[in-house]
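Handing you this structure, nothing more for now.
Of the protein chains in this complex, one is absent; all others appear in place.
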Amino acid sequence: MNANTELESLLQAVQDGRTSVEQGVEQLRDLPFQDIGHTKIDRHRMLRNGFPEVIYGSGKTPEQLTDIFEHMKGRGNVLATRVSPEKAVFVRERIPGLEYNALGRTLTAMEQQVEPRANEVGILTAGTSDLGVAEEARVTCEMLGRSATICSDLGVAGLHRLLGTLDQIRQYSVLIVIAGMEGALSSVVGGLVEQPLIAVPTSVGYGANFNGLSALLGMLTSCASGVTVVNIDNGFGAACAACKILRAIDNAHS
Amino acid sequence: MNANTELESLLQAVQDGRTSVEQGVEQLRDLPFQDIGHTKIDRHRMLRNGFPEVIYGSGKTPEQLTDIFEHMKGRGNVLATRVSPEKAVFVRERIPGLEYNALGRTLTAMEQQVEPRANEVGILTAGTSDLGVAEEARVTCEMLGRSATICSDLGVAGLHRLLGTLDQIRQYSVLIVIAGMEGALSSVVGGLVEQPLIAVPTSVGYGANFNGLSALLGMLTSCASGVTVVNIDNGFGAACAACKILRAIDNAHS
Amino acid sequence: MNANTELESLLQAVQDGRTSVEQGVEQLRDLPFQDIGHTKIDRHRMLRNGFPEVIYGSGKTPEQLTDIFEHMKGRGNVLATRVSPEKAVFVRERIPGLEYNALGRTLTAMEQQVEPRANEVGILTAGTSDLGVAEEARVTCEMLGRSATICSDLGVAGLHRLLGTLDQIRQYSVLIVIAGMEGALSSVVGGLVEQPLIAVPTSVGYGANFNGLSALLGMLTSCASGVTVVNIDNGFGAACAACKILRAIDNAHS
Amino acid sequence: MNANTELESLLQAVQDGRTSVEQGVEQLRDLPFQDIGHTKIDRHRMLRNGFPEVIYGSGKTPEQLTDIFEHMKGRGNVLATRVSPEKAVFVRERIPGLEYNALGRTLTAMEQQVEPRANEVGILTAGTSDLGVAEEARVTCEMLGRSATICSDLGVAGLHRLLGTLDQIRQYSVLIVIAGMEGALSSVVGGLVEQPLIAVPTSVGYGANFNGLSALLGMLTSCASGVTVVNIDNGFGAACAACKILRAIDNAHS
Amino acid sequence: MNANTELESLLQAVQDGRTSVEQGVEQLRDLPFQDIGHTKIDRHRMLRNGFPEVIYGSGKTPEQLTDIFEHMKGRGNVLATRVSPEKAVFVRERIPGLEYNALGRTLTAMEQQVEPRANEVGILTAGTSDLGVAEEARVTCEMLGRSATICSDLGVAGLHRLLGTLDQIRQYSVLIVIAGMEGALSSVVGGLVEQPLIAVPTSVGYGANFNGLSALLGMLTSCASGVTVVNIDNGFGAACAACKILRAIDNAHS
Amino acid sequence: MNANTELESLLQAVQDGRTSVEQGVEQLRDLPFQDIGHTKIDRHRMLRNGFPEVIYGSGKTPEQLTDIFEHMKGRGNVLATRVSPEKAVFVRERIPGLEYNALGRTLTAMEQQVEPRANEVGILTAGTSDLGVAEEARVTCEMLGRSATICSDLGVAGLHRLLGTLDQIRQYSVLIVIAGMEGALSSVVGGLVEQPLIAVPTSVGYGANFNGLSALLGMLTSCASGVTVVNIDNGFGAACAACKILRAIDNAHS
Amino acid sequence: MNANTELESLLQAVQDGRTSVEQGVEQLRDLPFQDIGHTKIDRHRMLRNGFPEVIYGSGKTPEQLTDIFEHMKGRGNVLATRVSPEKAVFVRERIPGLEYNALGRTLTAMEQQVEPRANEVGILTAGTSDLGVAEEARVTCEMLGRSATICSDLGVAGLHRLLGTLDQIRQYSVLIVIAGMEGALSSVVGGLVEQPLIAVPTSVGYGANFNGLSALLGMLTSCASGVTVVNIDNGFGAACAACKILRAIDNAHS
Partner (left out) sequence: MNANTELESLLQAVQDGRTSVEQGVEQLRDLPFQDIGHTKIDRHRMLRNGFPEVIYGSGKTPEQLTDIFEHMKGRGNVLATRVSPEKAVFVRERIPGLEYNALGRTLTAMEQQVEPRANEVGILTAGTSDLGVAEEARVTCEMLGRSATICSDLGVAGLHRLLGTLDQIRQYSVLIVIAGMEGALSSVVGGLVEQPLIAVPTSVGYGANFNGLSALLGMLTSCASGVTVVNIDNGFGAACAACKILRAIDNAHS
């Protein structure tokens, strides 16, 4: 049931007299989120854009994180990103059953196991140092019910590494390409394959890299057409975009 | 036939003795492009990433543009972007049958008409001033065989304009959201719909807009998850990305 | 009647059966704007945030401007900003009765004359070169029904000019301070007066001024507390903010 | 008594012979501040711009902070911002009765309790992570004798959260909107309400957020007219601006 | 008579009854400048900081420039900087006797000829392309009663050119060093001479020069201690600073 | 004879009494350059760093250019870069025998024909739009006595174009790689070949290209080790660097 | 004896045969510095530009600092800037008699006491937080034999504090104005006094201050003419520039 249908139901209920005008106004206000003081949990998001709300861990206190996990549990997979090891320890001591991915810095409550389906999302990294971002992307895909595979260390300075894995790369429905420094990997892959490709610049590098700006600009100005870009180090966002595409494919089938 | 198959055929021919080693090296070199002096026309691109080569008109002389159009004609749709009115006049005087879109600044030779299919790409703009970029995106979609519809002037300062067209927006398989200034439209739409969404920052605005930087940063840091971004004013790139997704949908069907 | 009330009326009409559900959905969509193809005129804006929609002239063709003026006429004052002299000539030839302010680059259809009230908005400029921005602000105030006075050339390099007009400055209900270069005027005035003060950085200056960036940063980091800032050269925005404050004062009275 | 009146009194006293010329010069110098060595306490500020001097805690030693608090006590509310927990402990051990707000990092000596008045300042945040800035704003309002209410977690990615609280939001005389990432909340709220609105960009976010630059540029280029902006994370400045507007309203009444 | 003395006189006159309190306030306001509508001519500046007010020509209309020249004439040398050739023609047609320096873009009314004194200001340029800025500096010096000499084309890529003129360079009381590109000339000269040295970055260069930013940063971070810097292309400002130093020398003598 | 030897000769002549101390000082000053007023022609540069002085045409008047050409003629090849067509016409009307390259914007007086030697400098461009920079590099090489060959349009979006010309590319002693947009070509080539490689970012592209900044940062952060970079669009500088390497090779031979 | 005289002496000795050519070359090389391995102590600097070499402490190891102090002792005052407390402890344990200024982070060996002379350098700060930079400037002045006085906390938000100390400020021969945030103090002081004024931007502030960039740009674009600027937080450089001016005054007297 999408949000529009729900709106129609509400109007219908008002017209039928089952719901008073005041109640209608009230429901409109209450439905979409649950206010727990510091945070409004957005229960409606799944209806609107197809994803559960995800907790952005940075800038939240360990207490707030624990609170949110407690209010969200029992309603499907819960994912928190950018969770430091210290905060993870704090929350896990209070809420059992959470899993922490140290490389990707994600804290998760997995209630619905993903059924592995082959070749959904291929995650390519230019270097070993990009693996943290790749893990964030992989875990996010799994929390959203998709399977993802990481192919690491394919940077263009050793083009043969990339060309040698091209056959494998071409099997995935959607590609996420993660690279720091000049971010050239997305241009080269984008010129060689025909799948949708989401590029993630990383802050790997130094000097004129400017915390990922060089890779970001490189990917935005890529000479390969059709490459899209998300924020620096944003493995989570890339995974969401990839899953949106997979869902569009599924929707077209059904 | 994808590029990999072609490589296998060539190796097979070498093994069978139908092709000598020298010829093999030669073919490897000759196949993928045609050298016309100033430009190497990339005939292979369609095989590799599924799109014909597109001519980037800015920075090329009218003579070079004419030359390239002449060498590419008769092989499907040809698209040149960023073509100034002056250059368009020059080329059209020499090559009949080209069409010029003044708002989108595209010059095209359409050989295969696109069959209109409903609801493929929805192109949303925040303001009337973003229409040039929207037109570039629309024409590119059509040259790649897809139909696209523009819904203009939906900026978030008048949220009711957007909410009132939400039903229509939700019909499209893929969305392109074009906005200048702070680029907030992509965040708001991204929070309301579930389709793949490609955001295009435009250089519309002034002052601290810095030629589109404000919209670019706004879209990259969007609080709506799964929004991907292309370069400032890059309607062409957004259209390519949208068409890649449509093809992924088609491929999954077939 | 504010937007909320209108929503309640609509819901009431649906409940009463005077309006069907389908009509309700339709009205929700139709009310707030009028679609004239390239532009959606936001008729609802006055209801929502108290101002008529204003036309941002830059990036629109003369034909589009003319079109929009024609559709908006007869419904109160109409203001277009950033209108080049060439466009102004074009539109005025087609629509009689418009006024063009060459310094402020505004094109206006004044239907409701402003009754001059003393001391509403004081507009201070640091130099003569800031007068264009000041004019844009003054005209905007008048179109929104407020009277505004410009005091020009008060830059802090000649502090006595400022101190000598301090008595006058203290009469206005709201102040707009316009300055380029280092923008210090807003800090000095902000430290001397107690009224609400809106600072407008201008692109006047050269070199490390970077098109107004120096004044913008200076005003944002002002050591005088309570100074707020709008975009570079944005006289229009400052006037809107000033008029919002005046309306808040009026509302509190009534 | 405003500063101008005081100047007239002084001149009058000189004319009457009650004050010698030398004394006049001396008084002009002594009146406005008290020199305690490292700092000149600005006793005159309340007269000039209506606010007591506020202590900017960052970059001052714990000893200096203690010193200043001691010299300012007994003269009304005293507020220090950007005070680290370590400094707060140091000062509170030496001066009893101070209150420390850990989230907002404010240290205060409240001598005049604020009488709660409804609906003065509404403080809206886009996310839970923006609460520190919101607390700084709230405490500042109270120190200046105004009451302020925080509505948190209204980010535009979940538009229903915002729309559901719109009625409440419309009650406040002045709004402060605090958001990081792309800062779109100020555009959307600015398009929906008619009150004066002060936007505070925060450094919440990562990557191309560039420590709040994305939100700052987004708010400055907002398509909603009449939004004004203060410095990144500057909850204090926004509160001062809001209180200036409230005082303008009060002044107009009286 | 400096500004302080003047203030004492005024107070004295008030005490003596020669001036009423009202007149005192009035005089304080009237003395320092003359209001000609768009501009407040700062007659007091000479008293306060020792220089006549100078007209910043950019951003003023030809009519405004003419107006200001007319009001300032007969009161000593008048200097306008950044005057385009077109504006210069306009003003000179209306006011006879003005001189225009096309390279330095200055328009001047010289009433007091400078008596040439040897070795006051030495102006060094790195390249021929920096001569415009050098001319602006030279003319400004002369308008302020100082003599200046230009030594051009001493860029460090040909170090012998610089070393060969070192003896001459060491004769000047103050040095202005003008350079674009990387601005290294100021570091090298600053390491070789002991005079006060004012560096002027210019926008000469291209690419990563970013309109003078490279030279500006280079001069600010100069490894030669005691180099001070003015704005990009600001020959006028450098000349003012040099003349302030010469006056300090003269004052110490007298 | 290098500059050191020359210095010894001068000291020897002073010791022998053939040159007086005063003359010694004088010669030291006069030798290295010839002062023609606005410009000091650096005759010594060939001795010092092996290249004749080159005229940077931008920012010089046509008259100055003509002057410099006249004073430099008869002393070997003369090269002026960044000469606009208008200036070229002016100079060529006054000085016969000069050649103008419209694409590379160079004006040259070739006195010593370069003997073509195979495979000295290979100049690779990513796109047709980079040809202007490539021409500047090629002409510079020839003026310095080296032969250079341009291979254009090898951008990585069509990797086969590059791989197909790899054999040819590997023949050159030094490579110059010219690319705009993300500048990825230098990373890919740098990973495939072993020669010295000088990368030139160009301002080709738009949006987040920021006039070549994206390519500049991309090349500086290249993951291929040993790539060096010159300024944006600086074909001249790259050619000089390439010729320095060729001379180092020649010197080692001899 | 300046560097030029020394050169002549050397040439004379060569001509007289007192010095051989080889010795001449050797002396030219040996004179100006002493190589202690990691560092070349520049003994000549005093001759050339009138200041002893100063040690930049940041980025040097404690051992290197100790080494350099040991080699420089006994030759006048020695000053090291940017010395962290930890390094200071290390060096002082090994070299007795050094003084450490914790606020200004200077480590000094004072061999020649400065005779206090009144009114040489006035150091003005906008806020208490700028005192560290002021101390660095004050200590540097003393090490160079000049006396300096700090007047702190004169920021323009409390203009009366500044105006009340104006008489005192006008006594100094040279002014150093130190301010963070928007740096407006230098504009206001520059408009009120006639002495040479050196502005030092500081990194005090937050948000859009960008580590001092806002103050730097503000001071560079100051509307007060003749203000010169040094690097952010560079109290040392400002002091050197001030002392150069004092020396120029002294030289003119003698």
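Chains here go by letter, A, B, C, D, E, F and G, matching the order in which they are written, and residues are numbered from 1 within each.
What we mean here is this: contacts are C-beta pairs under 8 Å (C-beta built on N, C-alpha and C of every residue); 3 or more make two chains touch, one makes a residue touch a chain.
Bear in mind the structure is a predicted one, so any value in this text is a computation, not a measurement.
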Selected residue (touches chain absent from view) among E:13, E:95, E:110 or E:217: E:217
Selected residue (touches chain absent from view) among G:62, G:104 or G:212: G:212
Options E:120, E:182 or E:233, residue touching the unrepresented chain: E:182
Contact set of chain F toward the excluded chain (per top definition): 2-4, 45, 48-51, 54, 166-167, 170, 173-174, 190-198, 216, 220-221, 224-232, 236-238, 240-241, 243-245, 247-249, 252-253
Residues of chain A in contact with the chain not shown: 127-129, 131, 152-154, 157-158, 160-161, 163-165, 204, 206-209
Residues of chain G in contact with the chain not shown: 28-33, 38-40, 42, 44-45, 48, 53, 56, 58-60, 64, 82, 201, 203, 212-213, 216, 231-234
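Just so it is clear, only the chains that are shown with their structure count from here on.
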Equivalent interface to C-E, taken from C-D, A-D or A-F so that over half of the residue contact pairs match: A-D
Separation of chain E from chain G, taking each centre as the mean of its C-alpha atoms, in whole Å: 25
Inter-chain centre distance, chain C versus chain G - centres from mean C-alpha coordinates, in Å: 49
Where chain F touches two or more other chains at once, by residue number: 127, 157-158, 207-209, 213, 216
